[in-house]
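For this view, one protein chain was removed and the others were kept in their places.
We call the chains A and B, going by the order they appear; numbering starts again at 1 in every chain.
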Amino acid sequence: MYIEEYLDVFISGLTNGSVYALMAVGLTLVYGVSRAFNFAYGSFYSLGGYFAWVLMVYLGLSGGYLMVLLMAVPFLIGFGYVTEKVIVAPLRKRSDWEVKVMMITLGLALFLDNGYQVLFGPRMKSLPPIMTGAVELGPIYIANQDIMIFVLAISGILAFRWLLNNTRIGMAVRAVAQNPIGAKIVGIPKNRIFAATFGISTVMVGLGGILLAQKYFISPMGGWDILVKSWVITAFGGMGSIRGGLLAAFILGMLEAYVGYVFGMTWVLFALFGVLLATLAIRPQGLMGKWG
Amino acid sequence: MDWKRMSGTMALIYGVMALMPLFVGGTDHLMHILIMCLIWAVVASCWDLIMGFAGIFSFGQVAFFVIGAYASAILALTFGIHPLAAMVLAGVVAAAIGVLVALPCLRLKGAYIALVTFAVHMILEPFLKSDMGRAIGTGGSRGILTIPPMELFGITFGAGDKVAVFYAALVLAVVCSVIIMLVIRSFWGTAFLALKDSAGFAASLGVSAFKYKLAVFALTSFLTGLAGGFYGHYIGMLSTRMLGIDLFVMLMIMLVLGGIGQFPGAILGAIVTVTFNEALAPLGTYRPMVLGALVVVLVLALPDGIIGLLRNLVPGRGAAEPAVAESTAANAGGQG
């Protein structure tokens, strides 16, 4: 490998890693706060991608990505919120509710994925690049698209961090995660917080879909890969730790880019699985796990 | 459910099944459905044992089924082992892999176990299709096309003689169900329930959670692998399409219909689901979508499956204990 190729791999790992981090943080948010595991997370990724595709390509809406983002955020929050209220919340009081949540979201995933297939057909869709052109720094060549994806993904994470630390609802989310009884005592409506975290996580993964669909494609079953990757990152970085998630996402983004480049894409999944098993065997709480 | 009613229900279900060939023995298509009912009854019961009774959120059941099917086919084809022996060996292979997966898993909690076991499921398809898989005889993406049927006492248990296959499947299902029932019964009220409700309490009783859970993992993988092997020799060909998400969801519907931890509900769930799924065949491409929607509706509508529904309809049998459910839900919402 030449040095330029290494740099290409590095940049690709960095770009993908930033989006993975955004999505992994969303996944860990819901599990950390409410112990609900969302199997339809990957389908929500595709939802974001298709939503943008419908607006930009199918409807030909002008206004570019800014318009898409302005419309996608409320749509995704609403979708996640309602989903939690309708199918997850009623299960909370039942026996074996954790497994039932996994089952019902798996059912939802099958429904959504095949719904996409019926609506949009099995062929892959792609989104126009958010920005064309490139920056040249001597021998290094960085596509503006990659820079924009990186910037937007990192902004998403920072915005989430800000929300968590500086807003009333963000503090309530942390309160429920840290001490559900304490949260109840001070009058925080736990059920609304659960639904809100579901909505926020849907935005995070949906944005991931919009960002990555420019480089890769949207396909009906494309979300499964994302679900697995978000999982592995979450487990590797540690449930409930944003910093751990970021670190894990960049490490795994690099690993993926490198393994994919050198050995081919089929090996990426094996590599991720190996990392997952090794992590869980050596350090089950992940790199920086907090919420267990 | 006490074990007398458990065995009574089981005897009733399998008894009715055993009589079915008298009515539909001539119709190959219907016999095929009945055979599939029995095979899936084994897999769904195993899943119920591990998840509903031992409380391990294993999502690798279809994976172990496929591992068993491939292992048995490869052993019979490449090594020329008699299919019956190959089936048993395939069960052992599945059990061994099950133990390998269980070792890291059992140190983990809740969704993490689902994560790792489902990852085994997800990784199996690329593995079977890869060069590594081809090297051990999986046939890559083409799959295995010429699996020899089982021959015993001069009878060929292949697609040609469905009634024979049916009774062989019935024997398999009954044996597996009895084993599962004995396991549930022998630990009833002690180990399993304690394990499920409170690990700390179980430990104080001297119940080694790890040992029991490992044993359950091994047993259910073995039986599931066995069923997979049986399936392979019956159908005669295998491909990785079985690892698609819809089959997994089908299995889930079986358990939801049967009721989690409501054995032998899972057997009933398998029979209803397989039959019903055939009825959905005309839906074509809409079928998986309908299956997905069904899961959502059924999980919401049937908290304890068909068995729970029947129990609530028949007065005087006592409903589930809401107080217990409430407190576990509250605990589960707590911090870890």
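Here, a residue touches a chain if its C-beta (ideal position, glycine included) is under 8 Å from a C-beta of that chain, and two chains touch if they have at least 3 such contacts.
Convention: contacts and distances are computed from a predicted model.
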"Helix-turn-helix transcriptional regulator", "3-isopropylmalate dehydratase large subunit", "Cytochrome c-type biogenesis protein CcmE" or "ABC transporter ATP-binding protein" - which is the UniProt name of the missing chain: "ABC transporter ATP-binding protein"
Per the touch definition above, residue among A:24, A:188 or A:204 touching the missing chain: A:188
Selected from A:40, A:153 or A:172 as touching the chain missing from the view: A:172
Contacts of chain A with the absent chain, listed as residue ranges: 168, 171-172, 174-175, 178-179, 181-189, 290
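Keep in mind that, in the parts below, only the chains that are shown with their structure count from here on.
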Parts of chain B lying in touch with chain A, wherever the complex brings them together: 51-52, 57, 59, 104-105, 107-112, 114-116, 119, 122-123, 126-127, 129-130, 245-246, 248-249, 252, 255-256, 260-261, 285-286, 288-289, 291-296, 299-300, 303, 320, 324-326, 328-329, 332-336
Complex interface listing, chain A residues touching chain B: 31, 34-35, 37, 87, 90-100, 102-104, 106-115, 117-118, 177-181, 190, 221, 224, 228, 231-232, 235, 266, 269-270, 273, 276-277, 280-281, 284, 291-292
